[in-house]
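A single protein chain has been omitted from the complex, and every remaining protein chain is retained in its original position.
Right after this comes subunit A.
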Amino acid sequence: MAEAAAVAAESLAGGRARAARTVLNQVVLPGEELLLPEQEDAEGPGGGGERPLRLNAGVRSRVRVVCGPGLRRCGDRLLVTKCGRLRHKEPGSGSGGGVYWVDSQQKRYVPVKGDHVIGIVTAKSGDIFKVDVGGSEPASLSYLAFEGATKRNRPNVQVGDLIYGQFVVANKDMEPEMVCIDSCGRANGMGVIGHDGLLFKVTLGLIRKLLAPDCEIIQEVGKLYPLEIVFGMNGRIWVKAKTIQQTLILANILEACEHMTADQRKQIFSRLAES
């Protein structure tokens, strides 16, 4: 009785850290501390109880753990900084430990190195373009960062064009820089996105959901009619179909599918397929 009350009081006070393994796929709140697997053994069952004697108490096999978005390192533990569900990915090969991250939802994009984003060219000044990516400041894009671009052969980019590129520099201290080529110098689909089409904004979580390898929405959408979609990790989607009506239908579906259940979605698709 007294023990239960004591434990309850302790957990209410929020001082006790939980093991990351036990909280997988559950909602975590900012400020919580999570223990990594190899540390929970040392904590002991009751925290204040007797610690089991271990022969190799001094030796702890340390595995490298990556803490992803939404988590921070706090000493030996992980500190949660965003609210959402805790996820874990097992290491595929080689270096162990795996990745932990928080699956959160937000509309505001913060530039991250390596992300592919859709940007709008806002200004052309000298040798660089200023591209609006939805972050706190516009990213800079050099005119040489296109495939086959030289000083004489400048790329055909105007103010107002849509650019699909990736970040090479993106941290809180510097202005973000993006390029439209990869490390080998090939475009790989990056560069100016063609004419027409429609650009609209969605939440960041939806983009990740749509880009998941086993996404049903994309598969069903692909069966409707010929179309082209470009996803930017900054929450922007560009769609294009043969007629304006088809484009608008597509845009509405993608915006609405965030809040629909699977059944509702199937209803809508079946209605569309009929018409």
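Just so it is clear, a contact is a pair of C-beta atoms (placed from the backbone, for glycine too) under 8 Å apart; a residue touches a chain by one contact, two chains touch by 3 or more; residues count from 1.
Here is the rule we use: contacts and distances are computed from a predicted model.
K.L.:
With one chain of the assembly withheld, which option in "NADPH:adrenodoxin oxidoreductase", "M-phase phosphoprotein 6", "Mediator of RNA polymerase II transcription subunit 20" or "Centromere protein P" matches that chain's UniProt protein name?
P.N.:
So, among "NADPH:adrenodoxin oxidoreductase", "M-phase phosphoprotein 6", "Mediator of RNA polymerase II transcription subunit 20" or "Centromere protein P", the name matching the hidden chain's UniProt entry is "M-phase phosphoprotein 6".
K.L.:
So one chain is hidden, and I want to know which residue out of A:Val23, A:Leu78 or A:Ala139 touches that hidden chain in the complete assembly.
P.N.:
A:Leu78
K.L.:
Which of these touches the unseen chain: A:Arg18, A:Arg87, A:Lys124 or A:Lys201?
P.N.:
A:Arg87
K.L.:
I'm checking contacts with the chain that's been left out. Which of A:Val131, A:Ala145, A:Met233 or A:Ile249 qualifies?
P.N.:
Here the residue in touch with the unshown chain is A:Met233.
K.L.:
Which residue numbers on subunit A touch the omitted chain?
P.N.:
Touch set of subunit A with respect to the missing chain: 36, 62-69, 71-73, 76, 78, 87, 89, 92, 97, 99, 101, 110, 112-116, 164, 188-189, 208, 211-213, 218, 221-223, 225-233, 240-242.
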